[in-house]
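With one protein chain withheld, the remaining protein chains of the complex are depicted in position.
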Amino acid sequence: MSPAVTVDELRRRTQELLKAHDPQATDRLEFLRARFDAGLAWVHFPEGLGGLGLPRAAQATVDAELEAAGAPDNEPGRIGIGLGMAAPTILRYGTDAQKRRFLRPLWTGEEVWCQLFSEPGAGSDLAAAGARARRDGDDWLVTGQKVWTSSAHNARWAILLTRTDPDVPKHQGMTYFVCDMTDPGVEVRPLRQITGEAEFNEVFLTDARIPDTHRLGDVGEGWQVAQTTLMNERVAIGGRAAPREAGMVGVVAQTWRERPELRTHELHDRLLRLWVEWEALRLAGDRLRQQLAVGAPGPEGSAMKLGFASLSQRLSALEVELLADEGLRYDDWTLRRPETVDFTGREAGYRYLRAKGNSIEGGTSEILRNIIAERVLGLPSEPRVDKDIPWKDLPR
Amino acid sequence: MSPAVTVDELRRRTQELLKAHDPQATDRLEFLRARFDAGLAWVHFPEGLGGLGLPRAAQATVDAELEAAGAPDNEPGRIGIGLGMAAPTILRYGTDAQKRRFLRPLWTGEEVWCQLFSEPGAGSDLAAAGARARRDGDDWLVTGQKVWTSSAHNARWAILLTRTDPDVPKHQGMTYFVCDMTDPGVEVRPLRQITGEAEFNEVFLTDARIPDTHRLGDVGEGWQVAQTTLMNERVAIGGRAAPREAGMVGVVAQTWRERPELRTHELHDRLLRLWVEWEALRLAGDRLRQQLAVGAPGPEGSAMKLGFASLSQRLSALEVELLADEGLRYDDWTLRRPETVDFTGREAGYRYLRAKGNSIEGGTSEILRNIIAERVLGLPSEPRVDKDIPWKDLPR
Amino acid sequence: MSLLYSDVEEDLRGAVRSLLADRCAPASVLARCETGEPYDLGLWRTLTRELGVTSLHVPERLGGQGASLRETAVVMEELGRAVAPVPYLGHSVLAVGALLAAESSVESRVTASLVARLAGGELIAALAVPLSMWPGADFPTSVRASGDGVLTGRASAVADAFAADLLVAPALGPDGPSLYAVTSGFAVTPAVSLDLTRPVADVVFDGAAGELVASGDAAVAALSSALSVGAGLLAAEQLGVAEQCLESTVAYLKERRQFGRPVGSFQALKHRLADLWHEIVTARAAARHAADALAVRDPDAPVAVAVAQSHCAAVAVHAAEECVQLHGGIGMTWEHPAHLWLKRAKADEIALGTPGRHRAALAPLVNLPGPS
Partner (left out) sequence: MSLLYSDVEEDLRGAVRSLLADRCAPASVLARCETGEPYDLGLWRTLTRELGVTSLHVPERLGGQGASLRETAVVMEELGRAVAPVPYLGHSVLAVGALLAAESSVESRVTASLVARLAGGELIAALAVPLSMWPGADFPTSVRASGDGVLTGRASAVADAFAADLLVAPALGPDGPSLYAVTSGFAVTPAVSLDLTRPVADVVFDGAAGELVASGDAAVAALSSALSVGAGLLAAEQLGVAEQCLESTVAYLKERRQFGRPVGSFQALKHRLADLWHEIVTARAAARHAADALAVRDPDAPVAVAVAQSHCAAVAVHAAEECVQLHGGIGMTWEHPAHLWLKRAKADEIALGTPGRHRAALAPLVNLPGPS
């Protein structure tokens, strides 16, 4: 911890907040705002922006004190994109005015954020995105289609990646904006998934108007800005702590324990194999967190997501097979729009189908393997045919 | 069968051969020569070259009659490269003089053949081979190094792929020869393998002299000629008939049956999985042969080699694990130079190590997957950086 | 034993495939599966009356075409490719399969007219056992029959029961295992099914009047035979699903571009598809072998079925999973048919015995016993 603020001092400030705003007697939002203003929202953010400029690890002290006092949280599951992706990007690339405008309601959850990056023609190849932004006086007008947008129907703001210059190679002609989701040029349509529900959306932009003051980073610098967003997405996925048997393995182990009549020798060894792999992955996660705590982050985060996806898929597949008769059934195909997603929720069939997305969303497993091979192992990149061609001339 | 010669006629000719040259009373070589001259060596070859111009399938009739009469065979295991690779290439590209000179002693086994294709720097990328052939009057002088040559120390002749023009792209500057292995410019050194034995050789060529009359195909046409050789190699590997449990699966099943005390539930299901996969592969081989018999050869030959390698490796790996205590032992590390190779011979440790070569020799499994993906599935090729560059300028 | 497709079989395949191309496009299959009419009975009528798919392996003396299970297997392949919403498995393979097996026993009570009506497609039948039941499972005891053939009890997760006019129902009667034909007195409740294109349903017999078609050993043998035929021919369906998944994925990857290249030119994907193609080549041989062995009543048929079902089930699931993954985001959408194939493949893995069950059944047949 920085010498400026000791653990004791941090506890003291937290207790002061609690004294000034008794959680039992204070409106939830009011408490969250006060917490933000006290610099106890995310202590690693700068002072005045919800933080105290401390190391990330110091947050645990604050959270523990507040939890003990029964203080409300900001429902991180509901506002994950804002917290995990928009906030670090705004912090790094935003103007002072932008930071002051956006970060407080983002953190308190008053304003939900979503992410407008992927397009039907630009998934793994995000740098090929073509949603076109054209200058119009002090504003920009954006037209294009985005996809795989969770929370779009609840969101007040979006982080948006656009094409501002089609005449230069693809990585150079992009610009990054904050987009107002209430603009009349923004239309949100639910995108139904193989699970039956519509967790994501398609977003159609038709001359959506964005003031230039809502640009993040320079014109043409959108790709670099997006890297910050994506890096934080991957860290977020790999960073969660978990006790033994947390997650999909616990669900399947539970079924195994409760249903002795379904067991076979074959499934037994398969389950044990997966249990071992999951436990090893969990330990790798622990190790990663210990590395982060001593300031030596390793590249293991990519391994976490890769392993999580593969194991979740194999475990949920095994559960459906184990259940046999019941595995032939499904709980509900009704089109719904859930606010949050629980990979281990509902029944076996749902878990099996939902897990298929784990190796696609947030970077496919194929892209992760490329990244590991090149950035971690230092293997040479493949011959590239799209680096030096103007975006508009790329074969499609 | 061609209407020209019926099965009965073929039987009659075979009985005539047997009458004129009683196998019990005739010198082995004399009998084989007589068989060749009667056109009963490989009936699908032309008349005068050991055949009768019949479909390949007609051979079975001859072989059955001869076997019943106790006639000697030409030890195909010992002369496989001559029969499977050199002969079809000579037949397709050889001059009349070459065919008459080489095919008869090749078939009778009087002259053993080997193959000088691979080089230390050109394995999967055979077209990059650099053994340099330079014109010298009516001869060529060849200098370079070849590797993975089985039978080189017994061979009288070799089929040899050389570089005659380094100034054109790699596929265009190659020429194909028959090389005299007794030439003083040819040196053969055993190449020891991970099994301890030296089944293969390195061959060093130092101004090895080859008359131009031993060239197969035109100067610069070597790559196309080599394709004929390689295609026949792959067919040969995929074409063998096999009863259930023939090969590696039978060996491991036998161990399983004889050693009940070693069995565990886990190994049981693994063995059953491999047994099923092997049986399915065997049936695919049957199906391939049925397709060939009705003249509709499919691309399944590549699948056969891919599956054979993978299953042989997994089965032999399982056997070593099953044997546990005994799996820690090996039969013999002595450097030997076997004349033939038996993948299922010797003990479990040998089989495990030898099987590792099955996915490398005769085209790696990686190259086979490329071939399947592009030629069978029609997937686009990768960007090529080496197609249009003169061979001498290729990065090495 | 021919592992190839005969010209007649290829003609049959062509006719079925071309009909399905017309009448069973993925979008229409998808549109149907959430309606109250999950089965396309119009398509079914054309398949039965014009193409005669339900009478192929029924002997001529019973009103069939006297072809064999090889031809029926070809139909299964094609219906599998299209995940066609028709009750072919339940009707032609399982229910008719049970009746034909019962009919072949010495004391058969199966009437030729009943078989003929089913073969002609006049009635739709289903076999009232859970779809997950495997050939070696114990005779079911959840339905009881009284001495005068009144059935009471239930069968859950029955394939194609929702479309059925007639149920072939195993029941425990006063004289032991029996098989009844039942046309009324049962209630069918469709279940919310993982496989949208072959929904299962729960059946309740509440004093249904059944016509006895086999009893004792003959009933046990008939049920086991039907399940064995079902498992063997399901392998053909799985082959069809796998082929569909591979072809669709290859076509998509040839077209889809990322990083300025067709995605199908990326070597890691090419190798995975080559491996999948390899699996399908072996699955095709195994499925053909099983169909042929069943067709000629080869004593080796139980081995052939166990090999085919355990292998093809896994190949179909693998193909469908790769299909979803390699389609990327689009493969996760409801609009793309990949999920229909995935759900069929996954349900088929359970249907008529999981791969593990079939391997366990194989072990004694090929003298590979487990630990004692």
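Order of writing sets the labels: A, B and C. Residues in every chain begin at 1.
Keep this in mind: contacts are C-beta pairs under 8 Å (C-beta built on N, C-alpha and C of every residue); 3 or more make two chains touch, one makes a residue touch a chain.
Every value quoted in this text rests on a predicted model; they were computed, and no experiment measured them.
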Give the labels of the shown chains that the missing chain contacts, considering the complete complex.
-> A, B, C
Given B:172, B:193, B:206 or B:290, the correct residue touching the omitted chain is B:193
Based on the whole complex, identify which of B:225, B:267, B:283 or B:372 touches the chain you can't see.
-> B:267
Looking at A:107, A:140 or A:275, which residue reaches the missing chain?
-> A:275
Chain B residues that touch the omitted chain in the full complex = 118, 120, 122-125, 128, 147-148, 191-194, 196, 264-267, 313, 317, 320-321, 324-325, 327-333, 349, 352-353, 356-357, 359-361, 364-366, 369, 382, 384-386, 389, 394-396
Touching residues (missing chain, whole complex) on chain A = 253, 256-257, 260, 263-265, 268-269, 271-273, 275-277, 279-281, 283-287, 290-291, 294, 300, 303, 306-307, 366, 368-370, 372-374, 376-383
Residues belonging to chain C that touch the chain removed from view = 266-268, 270-271
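Throughout what follows, only the chains that are shown with their structure count from here on.
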Give, as an integer number of Å, the spacing between the C-alpha centres of chain C and chain B.
-> 43
Go ahead and note the Å separation of the Cα centroids belonging to chain A and chain B.
-> 55
Of all the residues in chain C, which ones touch at least 2 other chains?
-> 261, 266, 269, 356, 359-360, 370
Which residues of chain B are in contact with two or more other chains?
-> 265, 268-269, 382-383
